[in-house]
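The other protein chains are all here in position, but one chain of the complex has been omitted.
Moving on to subunit A:
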Amino acid sequence: MASKPVQTPKFIVRALLIGAIVIALAVLPAFIDSYTLRIATGALMWAGLACAWNIVGGYAGYISFGHSAFFGIGAYTTAILMQSDFGASFFVTLLPAIILSIAVAVVIGGPTMRLRGAYFAIATWAFAEMLMQLVTVLDFTGGTAGLSLPAYLNEFFFYYTMLIAAAASFVGVWLLIEHSRFGFRIKALRDDEPAAESLGIRTNLVKVQSFALSAAITALFGSIYAYWTTYIDPHSVMGPQITDQMVVMVLLGGLGTIWGPALGGVLLWITNRYIWSTFGDTVIYLPILGVIIALVVLFLPNGLISLLVGRQRGKELISNILRKF
């Protein structure tokens, strides 16, 4: 086997940068007020969710509009198990939430991931809608009234829980997709499925595995979110806006890249909260966000991350702008 490449200064710079970001995130709560801490907690959650959606949408190339279902499965599993009937502690509920989301992802992903493009998107959207309607009519989910969870009013706890979950998600995806055979399999099927099959890659299995992994991470954040907000209803944790934001964040940051979804998730959430706090509880933030997203799609088709890493960097942006005009 060929010898390992020597660690370059670029590698050291990258490692130092990541280390600095981790330390900054770890000490951040000591320097910000509780309102900003809530925004930071939300940013970590959305970065993790975008990372989860990116596994299927970015790496496997299957645009799912059904991920709100897995967020809801996580949220409802935690909420139901923490009701007085079961009385489970929060951390105990995480494993059943993840297992249930994987089971549902395998059952739904098996047949739907044989579809492609818009057909797969519509199938996953329909599945999420169906599940939301089901949760709305069932008694044990609280129906339209939703469920309340035991309140644990400790913003630091939720910040660090989200931080650990997001960091674990990114490290897991980085190891599994950027540094393993599974990563080659999933990227090969995205680029050319018949060619991947001709190399012995069992693409249907890889697709379901990626869907299940993505669902598990999404459900994990759904569980934490439910405990954090202390109240959930069908629309708040299973509504289409959950998936929509995940999709937009990944497109904004950089589809199929490791750091793009984190960048997109954090930037979009902070921008969202800033505009919302500036203009109040109106819908004015929606067109502003829409314009920002349209500009990025037009001039940076590979996402904001292409400004920081990649072959073209700023040159790509300038040439794209010049080409449009």
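Here are some notes:
The criterion applied here is as follows: contacts are C-beta pairs under 8 Å (C-beta built on N, C-alpha and C of every residue); 3 or more make two chains touch, one makes a residue touch a chain; residues count from 1.
As a convention for this text, contacts and distances are computed from a predicted model.
From the set "TIGR03943 family protein", "CdiI immunity protein domain-containing protein", "ABC transporter ATP-binding protein" or "Multisubunit potassium/proton antiporter PhaF subunit", the protein name that UniProt assigns to the chain left out of the figure is "ABC transporter ATP-binding protein".
Note that of A:32, A:103 or A:199, the residue touching the chain absent from this view is A:199. Considering the whole complex, the residue from A:190, A:207 or A:273 that touches the absent chain is A:190. Within the complete assembly, residues 1-2, 181, 184-185, 187-188, 190-192, 194-203, 256 of subunit A touch the chain that is not shown.
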